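Each remark here refers to the structure printed beneath this line.
Shown here is a partial selection of chains from the complex, left in place.
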Amino acid sequence: MEKWLPSLKTKTPQEGFELAITLSQKGVQITQPSEGIRKKLRPKYSRNADSLIAVTQVIAINFQTVAAANNYWKDNFTIK
Amino acid sequence: MEKWLPSLKTKTPQEGFELAITLSQKGVQITQPSEGIRKKLRPKYSRNADSLIAVTQVIAINFQTVAAANNYWKDNFTIK
C-alpha cells in the first residue's frame, strides 16, 4: 500500500479536521477498493440526510483521535 | 479552503458547545458541498426525530473533543 499517513501531527486544528476527513475516506476506500462502485454510491448517499449525518459522525470520531494526537493544538493557544 | 477553525479554545462551555455544532455542520458541508442540495435536505431531516437525534449525537462527540481541548473549562471553576 502507498504511504498516505506519515503522521497525525498537523499545524492547525483545521488541518487536523481535514486529516480526519481523509481518515474517514480511507476507511471507505479500503473496505470498497473499487473506485467505480464508490463513484456510483456517492450521488446517492450525499443526497441522503441520514447518510450524511453518519459520515459526519465518523469524521467526528476521527477528529477526536487527531485532536488528541496534537494535544488539542494547545501550544497554539498562547500565540493566538 | 477558507479559515474557519483557528483554535479549539473557547471562553465558556457554552461557546464550546456552539463550536461543537459548527464542527458538525462543517462535516456535512464538506461531504455535500452543494448548498442547494443541503437546503433541500434540511426541512426533511429537521422534522424527523431519528435524524435529529443522530445530529445531536455528532454534536455530543464533537463537544467531547472541544471540552477536552479546553481542559473542561476547569480554570473557570474557581472563579464561579
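By written order: A and B. Residues from 1 in each chain.
Please note the rule applied: a contact is a pair of C-beta atoms (placed from the backbone, for glycine too) under 8 Å apart; a residue touches a chain by one contact, two chains touch by 3 or more.
Since this is a predicted model, take the numbers as computed values, not measurements.
**Q** To what total copy number does the complex in this file extend, with 2 chains depicted?
**A** If we count every copy in the full complex rather than just the 2 shown, we get 6.
To be clear about the criterion, only the chains that are shown with their structure count from here on.
**Q** Starting from the mean Cα coordinates of chain A and chain B, work out the distance between those two points in Å.
**A** Spacing between the chain centres: roughly 15 Å.
**Q** Write out the stretch or stretches of chain A touching chain B in their complex.
**A** 12-14, 17-18, 21, 46-50, 52-57, 59-61, 63-64, 67-68, 72-74, 76-77, 80
**Q** For the complex, which residues does chain B have touching chain A?
**A** Residues in contact with chain A: 1, 3-9, 23-24, 26-28, 30-32, 37, 41-42, 44-45, 48, 50-51, 54-55, 57-58, 61-62, 64-65, 68-69.
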